[in-house]
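Yeah, one chain of the complex is gone here, protein chain that is, but the others are all in their spots.
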Amino acid sequence: MSPQITPISDTEQDLELAERILQPDGTRIANHDLDRYIADLSAEDIRALHRDMVVLRRIDAEGVALQRQGQLGLWAPCRGQEATQIGTARALLAQDFVFPSYRETGVIYARGAAPADFVRMWRGEEGAGHDPESLRVAPLQIIIGAQTLHAVGYALGIRHDGADEVAVTYFGDGATSQGDVNEAMIFASSYRAPVVFVCQNNHWAISEPVSVQSQYPIAGRAPGFGIPSMRVDGNDVLACVASMRWALEHARSGNGPAYIEAVTYRMGPHTTADDPTRYRSDDELEKWRGRDPIARVEAHLRALGELSDDQLAEAEAAADAMAREMRAECLGMVTRPPLAVFDGVYAEPHSGLERQRSEYAAYLASFDGEV
Amino acid sequence: MSPQITPISDTEQDLELAERILQPDGTRIANHDLDRYIADLSAEDIRALHRDMVVLRRIDAEGVALQRQGQLGLWAPCRGQEATQIGTARALLAQDFVFPSYRETGVIYARGAAPADFVRMWRGEEGAGHDPESLRVAPLQIIIGAQTLHAVGYALGIRHDGADEVAVTYFGDGATSQGDVNEAMIFASSYRAPVVFVCQNNHWAISEPVSVQSQYPIAGRAPGFGIPSMRVDGNDVLACVASMRWALEHARSGNGPAYIEAVTYRMGPHTTADDPTRYRSDDELEKWRGRDPIARVEAHLRALGELSDDQLAEAEAAADAMAREMRAECLGMVTRPPLAVFDGVYAEPHSGLERQRSEYAAYLASFDGEV
Amino acid sequence: MAQLTLGKALGAGLRQAMRDDDKVVLLGEDIGRLGGVFRITDGLLDEFGPTRVIDTPLAESGIVGTAVGLAFRGYRPVVEIQFDGFVYPAFDQIVAQVAKLHYRTQGRVRMPITIRIPWAGGIGAAEHHSESPEAYFVHTAGLRVIAVSNPEDAYRSLRQAVASDDPVIFFEPKRLYHHKGEVDLDTALADSPPMGLARVMRTGTDATLITYGAMVATALDAAEAAADEGVSLEVIDLRSLSPVDYDSVAASVRKTGRVVVAHEASREAGVAAEVIASVTERCFEYLEAAPLRVTGHDIPYPPAKLEKFHLPDLDRMLDAVDRVLDRPNSLTGADA
Partner (left out) sequence: MAQLTLGKALGAGLRQAMRDDDKVVLLGEDIGRLGGVFRITDGLLDEFGPTRVIDTPLAESGIVGTAVGLAFRGYRPVVEIQFDGFVYPAFDQIVAQVAKLHYRTQGRVRMPITIRIPWAGGIGAAEHHSESPEAYFVHTAGLRVIAVSNPEDAYRSLRQAVASDDPVIFFEPKRLYHHKGEVDLDTALADSPPMGLARVMRTGTDATLITYGAMVATALDAAEAAADEGVSLEVIDLRSLSPVDYDSVAASVRKTGRVVVAHEASREAGVAAEVIASVTERCFEYLEAAPLRVTGHDIPYPPAKLEKFHLPDLDRMLDAVDRVLDRPNSLTGADA
C-alpha cells in the first residue's frame, strides 16, 4: 500500500514545504542540499541577480503601462515571480535551450532579449517576439503545456547528438493538469532525456487557485515518474539559482530529467484583461507582499553591506533606461504590409495559397486608384 | 529534494514489489494489509472464483477459435489475466459501474454478460457487444485511456447524487502513458471522486515492454496525485479480490479515488492479428507459465481438500456449455439490413442525414428489379 | 421582451436551462467565481452552487471526457471551452467519444452534451484566441453545430442545444458578446421554431449572400451598401451548420440564381465549400454564375495587427458580389 499522503492545508504550510536559503527578511540560513550549488556566488553575483530583478520588474511595469495606453493588445505580468525567473534562468549555460510559456518575460530577458523583443508579440505585430535561435529560447507558448513536449523532443535530440546541453521548460501550476505535461514527464523519463521541468506555482491559474489542480505538492508528482524533484521557495533568488543548478547538473550528467516546483505568487492580474479582485482576497495579496522577492535579496545585500545607495540607484537607472528603450521601440514599430499575412505559412511554394495571395493582391490593387 | 527513486531492474523484483496472498505454488501467506479484506471468503467462495476463471479461459479460447475460423474479425485474448479480471470484478457491488478497455472479457463475464455479448462487437455486428445499462458496464473502449475520464465523470455524478456507488475503470500498462489517464487521476483527485483505477500491467503494449512506458512501478505514480495505490500480484486471485475491496471501500467511504496496479502477464498475442514471436522470448513466456493464475488457486483449493475431481469437472462442463452457447449465438447472428448504417447516429432527426438515408434507400431500391 | 447583449442572453439561456432541468451542470475553466473570462456564467455559481457550476482543472480533454461520464450517468453537461483555440486538446474526446457513443450503442447511451465555444476573430487577440474551427465539427458525423449571430438566437438556441439529446457544438462570436438586441425571454421552448433552421435576414433578388456568426452583421452592411448601388441582396444567416437548412437556402438561390458564401474560417474544405457543393447539387439549373466564397485566407490566423487583412469585410463581400454579378471587380481590374 502506498504511504499516507497529506494534502497541503494552508499557505503557511505550503511554503514550509519548500527549500529555502534566504528567509523573507533576508537572513541566510544553512541549506544542506543547496548550499554547495551557490558556494561560488560572490556578493557581486548576488548584486547582479538583484539588478536583473529590478530591471525585470520595470520591464513588466512598462508592459502593463503600454497596454493600458493602447500600445499593446495584452500583457501577462510576472510581478512577484522575478526571483523564480531570474534565478533559474541565470543558472543556465549559453548552450541550453528554453521552451517557455507566455509569462516568462524574465527568462527571455536573462537570455538576452532586446527591448523590442518584449513587446513585438503582445503588440500583435508578429507571432513570436524574439529570434528563437539567437536567444536559444522557443517562441512564447500560449497553448498550455504544449511546450513541455517540445522540450523533451529537443532534449532527446541533444542526447542523440551527444551534446553538452540541457533543454528547459517553464510552465504554470495550472498547466500541470494538462495531458501534455504529464506525457512530457513520461517521455522524458522513458528516454532519460536531459530536460529540466520548471513549474512556476504562482498559486493561480487565472481565477482558479492551485487547489483546483492539486491539493498536494506538485513536485510530489515527478518522483512517481522516476524524475527527482525539488520544491523550492520561488521568492528566494538564491534558492532558485541553487535548485536550478542542481537540476541542470543532474540532467547534464546523463541522469535524465529533473523537476523543480518554484512556489511563488502572481502579484498582478492574470493578464491586463483580468480583474483579480473578482476572485481573490486583499489579505492573501497582502501576505505575499510581505514576501517580495526583490525586497528579500535587497535586505540580504544591505545586511551584508553589499548594496550601497549608489548601486541601488544604478540598478534603477538601468531599469529606467530599459523601459525607455522598450517604449521607444514599441512606439516606433511599423506594421507589415497587408500581403505579409501570407508570408511564412509554408517553407516551399503552395499552389493554393499562391493563388489566394495573387487574388488578394489584385483585390488590394483595385483600391489603388480610389484613395 | 525528493527521495531516491529506483527503477525496476527485472521481473523477479517486479513481482516482489507486489502484494500477495497466495504464493505461486498455492500456499497462503499472511498479508497484514489485505487479510482482513477476505476474512469472510469461504472455500465455496474461492471455488466460485476458480470456476469463473476456468469458464473465462474457455470463453477466451473460444473467441480465438471463432476468429481463426473467420467468424470474428478480431479477438483480444485475456489468457493469463483471469485472476486480475475475475478477482477485481467479483469484488464489485451490483450498483457499481465499470468503464473497461477492450480486453476485459472477464469483467463483462463477471457482470453477467450473455454468451452473445462476448462476440457481437468483435464480429463486427454492432458497435457495442452488450447493453451498458443492464450490465452496468460501458461499451468496450478501443481508444486507449479515453474511458478513464468517463469513469471520473460518472463518479462525479455519483458524488453529486449522494449515491452508494463506485465507478471503476480498467486500462493497461501502455495506457498509463496517455494524457487522458493522467488527467483522469488529476480530476479524480481534485473532485475526490469515488472512482477506482485498475491498471492491468500485463507487461506488454502490443510489442512494447512496459519499460518503454515506465521503468518504475506504475502504482508509484498515483500517490503524487494524492491517490493511494496498491501494487498487487495480478495472478493471485485472492490478492486481487482483497485489494479491490480495499480500493472500493476507500472510494465508497467518501475518501476519493484509489488506484490498483495488478501485475500480470498477457500470455497470448495482443490480438489475433498479432505475432508475439517477433518481439518476445520463449523464456519469458515459460517463466510466466509457471505463475498461471488458475493453477495457483487450484493448487490452493486442492491443498485445502476443497476441490474434488467432480467439482473440477463441473467447472469444465460449465465452461464447455458457455463456449457452445457462445459459438451457437455467434453463428446464428443475423447482420442488420443495409439501411441500419443510418440508425442511431442522432437521437433526434437530422435533415442532412435523413436526406442521405432516403437517397441511399432509393439507390438500394434501384437494384430490386435486377437481382 | 428584453434588451440584452449577446453575452447576457447566453447567460440568461444557461440560467433558464438550469432552472428547467436540474441535470444540467456546467463545466469549464474559470466559470465559477470569475463567471468565465467573458462573464457568460456570471452569477450562476451563486444561484446553483459548486456542484452544478464546476471549475475544472486546466485540461480540455479532461473536461470533455468527464462530461461524457456525467452524460452516462444521466446528466446534461454544458462545457465551456475558454477560447476557440483551446478546443483541440479535447478533439479526441469530441470526435471519438461524444460524437460516436450514441451510434456505438445503437442509441442506448445518449450524449446530451453542449460544448460552448467563444469563437472567431476581430478582437485583436493573441494567437489561438481567434480560431474558426467549425468545419472540423461540421465534418464530424454525430455532432450538431450551431453558430449564433444575435442575442435572440443565442438565448433560444442555447436552451435548445442544452435540451437536445444530441451533442451540440455551440459557437458564440466573441466580437458580438457586447452587442445588444431584443430577446424574447418568455416564449416556451416548445413554441419556438426548431433549432436548425436558417433565417432570411434581408430579402433581395439579385444574389444570395449566405453566412453565419459575426459575418451576418457584415453581410447586412454589405447588402445595405449594395442597395445604394442598386443591387438587391438576400442575406441568409445559416444559424445551424450541421445540419444546414438547405430548403431555405435553395429557395433563395432558385430566386436569385447567384450565390456568395462568406465566413472567417479558412477556405480549403471549409463550410462555404460544403454549402456551395450542396447548393450546386440542388440548384444547378438555376445558377447564373459560379457561386463564390469570401473567406479567411488559407493561413494560420495572423497576428492582431494584420487580422483586418484576413477577415472578410464589407468591401471583400461587395467585390465578390460584383464578381458573381459580372460587374466590374478586382479581377476584371475594372472601375478604379
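We just call them A, B and C in the order they show up, numbering each chain from 1.
Convention: a residue touches a chain if its C-beta (ideal position, glycine included) is under 8 Å from a C-beta of that chain, and two chains touch if they have at least 3 such contacts.
Fair warning: this is a prediction, and the values are worked out from it, not measured in the lab.
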Displayed chains contacted by the hidden chain, counting the whole assembly: A, B, C
Selected from A:Trp122, A:Phe187 or A:Tyr279 as touching the chain missing from the view: A:Phe187
Selected residue (touches chain absent from view) among A:Tyr37, A:Tyr154 or A:Tyr360: A:Tyr154
Per the touch definition above, residue among C:Val95, C:Val168, C:Ala198 or C:Val249 touching the missing chain: C:Val95
Absent chain, residues of chain A that touch it: 97, 99, 126-128, 131-133, 138-139, 143, 146, 148-158, 160-161, 167, 179-180, 183-184, 186-187, 190, 343-348, 350-353
Footprint left on chain C by the chain that the document does not show: 61, 85, 88-89, 91-92, 95-96, 99-100, 103-104, 127-128, 135-136, 138-139, 141-142, 242, 265-266, 268-274, 276-278, 280-282, 284, 287, 289-293, 297-300
Touch list for chain B against the chain that is not drawn: 73-74, 102, 121-127, 142-144, 174-175, 177-180, 205-208, 212-213, 273-274, 278-279, 335-336, 338-342, 345, 352-353, 356-357, 359-360, 362-363, 365-370
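Following the convention adopted for this analysis, only the chains that are shown with their structure count from here on.
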Distance between the centres, which are taken as Cα means, of chain C and chain A, whole angstrom: 36
Euclidean distance of C-alpha centroids - chain A vs chain B, Å: 43
Chain B and chain C, separation of their C-alpha mean positions in angstrom: 41
Multi-chain contact sites of chain B, meaning residues that touch two or more partners: 179-180, 183, 186-187, 190
Residues within chain C bordering two or more other chains: 56-57, 59, 61-62, 89
